[in-house]
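I have a structure here, written as structure tokens, and I will follow up with some questions on it.
Rather than the whole complex, this shows some of its chains in their spots.
The letters A, B and C name the chains in turn, as written, and every chain counts its residues from 1.
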Amino acid sequence: MSEEMDMEEGGTIKKFMFVNRKAPYGTIYALESLEVVLISAAFEQDVSLAFVDDGVYQLMKGINTDGIEMKSFAKTYRALEGYDIEKLYVDRESMEARGISEDDLIVDVQVVSAAEMADLMNEQDVVLSF
Amino acid sequence: MLHIVNKSPTERNSVESCLAHAKKGSKVLLIEDAVYAATKGGAAEARVRSAMADVTIYALQPDLAARGMADRVIDGVNLVDYGGFVDLVAEQANCQSWL
Amino acid sequence: MKFGILVNEGPYQHQASDSAYLFAKAALAKGHEIFRVFFYHDGVNNASRLTVPPADDRHIVNRWAALADEHKLDMVVCIAAAQRRGMMDDNESKRQGKDADNIHPSFRISGLGQLVEAGIQCDRLVVFGD
């Protein structure tokens, strides 16, 4: 991504949360959400990612997109740590309703209850959903 | 916090997921196809009524009218126009769209 | 109060752009400021100057443009999303070796940093999508 990074905000740090509720590959939202996440890190914001409902499917291990001739972006979630993005919250009820456990996920996450997720959402300055 | 939902509760899971993640005292605004969740007799009515114990429910009146649903609103749902939508966003500290 | 608006879907197919426009108009009528309207995902298609809707229908692009002209709104189209979907301005068209461009002059193309900046600068960022 070729972005202009010349706009320094004089140290304003806000809490940004990216809420991911959609499965990957069936639509582009997961991929284009990640692109904003990376940019927001470059702006040195306090970034969190929430994976709720079908959004938890974005983090599945073992993704192989060769057969649908699309580029996989699964590795990008692993790269987030290198951008100091370490707050990845996954909704426990969403995982359970899909028969998924933490071991199935490609990155380390914090598994939280719906009530805890509600608290996290509530304390954000900016919530972006796609 | 203001939660904004725009999808029909009989088509998608976003109304249900929003209500499951809205803290006590939050406001929930139903716009576009989500206004069906604010109407009587539908499958979502019981869920919305029970949610009203914890959160305040709003529905965008122009979207209700556009769907022929203006006369079917559940008692206790608050109607707003686009100006009221703006006020809700301004009055709450933050907002989240359940897309 | 200072608002930012994010539009994630194109014109006509989804109501998102209509809702965002009517929200923006109402916010301006109440004396609020719109810091920026950012068009992402298929939302970039709202910036085409080539749309010709039926004569008795609303003209989504032109009314965004009229609102922007009247209130000096900054309407920004994400360049990465625009490239995927065939939206380009004159500069970009030349840079890519294309023989045409299609962006309405009331919109400008820029990077995702402009969305993050809107999140930082605005009191509220409201997201409209599918």
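Note that in this section a residue touches a chain if its C-beta (ideal position, glycine included) is under 8 Å from a C-beta of that chain, and two chains touch if they have at least 3 such contacts.
The shown structure was predicted, so the numbers you read here are calculated from the model rather than taken from an experiment.
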item: Assembly formula [one copy per chain kind displayed, counts for the whole file]; value: A x2, B x2, C x2
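In the analysis below, only the chains that are shown with their structure count from here on.
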item: Centre-to-centre distance between subunit C and subunit A (centres being mean Cα positions), rounded to whole Å; value: 24
item: Residue list for subunit A, restricted to those that touch at least two other chains; value: 29, 125-127, 129-130
item: Interface hub residues of subunit C, defined as touching at least two other chains; value: 8, 125, 127, 129
item: Touch list for subunit B against partner subunit C, complex; value: 4, 6, 31-33, 62, 81-83, 85-87, 89-90, 94-95, 97, 99
item: In the complex, subunit A residues that touch subunit C; value: 1-5, 7, 9, 12, 14, 16, 28-29, 32, 35-36, 39-40, 42-43, 45, 125-130
item: Footprint of subunit A on subunit C - complex, ascending; value: 6, 8, 40-41, 79-81, 110-113, 115-117, 119-121, 125, 127, 129
